[in-house]
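Removed: one protein chain of the complex. Kept in place: all other protein chains.
For chain A:
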Amino acid sequence: MKYVAIIRQVPDGESKIKVDGGRVNLEGATLILDQMDEYAVEQIIRLKEAHGGEAVVVAFGPERTEEAMRTALAMGANRGVLVTAEGYVDPVTQAGALAKVLAEEAPDAVFTGGQQADWDSQALGAAVAEALGWPSVTWTTAFELEDGHAKATHDLDEGAEVVRVALPAVFTTQQGLNEPRYPTLPGIMKAKKKEIKKIDAAELGVSGSKVEILEQTIMELERKGKIIDGTKEPAAAAAELIKLLHEEAKVL
């Protein structure tokens, strides 16, 4: 059996980001393995531990993505394949290139985060699946293997659903699926020696992006910051709050 996690390197949510000349500049930001992808990495390691086989990490991104890939290898993945490209390439175009890598790897199941913390996109997993002609399950919270199939629970807009899916298939992950482990010191040492194969995106036919980013600006909404002290007279504070929401904000 072989299991793949598609990962991305993204800025830490608590890290300051800045914009220079209409573009986000990540210089100085702490870059990490996307937290939503951690569930994917944990899942392939667990599957490998339970059923044997190989856990492989695959990524599309700039050279620096290797750092996030090393984190996944330190958690316990066996090896990595990194498709390298500098600059913005939209998720659907990335999916086309990643599908070529996956077709070659021929895994039984692929996992990736439900939403990327840099693009705020949810497209990657489903687009990879479509490019491969495989089924996909988004926002997976439970997963088990059943004779060439997977039984998975996943979230929809108004609840959840249990599905049976023919493998190979792509699953996007979220909190609840598992509890990602931390890399251990021996794991980190071992990860340094694990193989990361690099492929230039151009070799996989990527010649540009279907979507172009024209401008980025930091959005900080100005908040009113009207704070009422309700420690002594909670009922009066509640009354004042509701009055403000009704008369001033006009939202009630």
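One rule holds in what follows: a residue touches a chain if its C-beta (ideal position, glycine included) is under 8 Å from a C-beta of that chain, and two chains touch if they have at least 3 such contacts; residues count from 1.
One rule holds for everything that comes next: contacts and distances are computed from a predicted model.
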As a check of understanding, state which of "Anti-sigma regulatory factor, serine/threonine protein kinase", "Putative enzyme related to lactoylglutathione lyase", "Electron transfer flavoprotein subunit alpha" or "ABC transporter substrate-binding protein" is the UniProt name of the chain not shown.
"Electron transfer flavoprotein subunit alpha"
For the full complex, which residue in A:24, A:145 or A:196 touches the chain that was left out?
A:24
From A:32, A:95 or A:191, the answer for touching the chain not displayed is A:95
On chain A, residues whose C-beta touches the chain left out of the figure
11, 13-14, 17, 19, 24, 35-36, 90-92, 95-96, 114-115, 117-127, 129-131, 133-139, 141, 151, 155-166, 169, 174-176, 210-219, 221, 223-231, 234-235, 237-239, 241-246, 249, 251-252
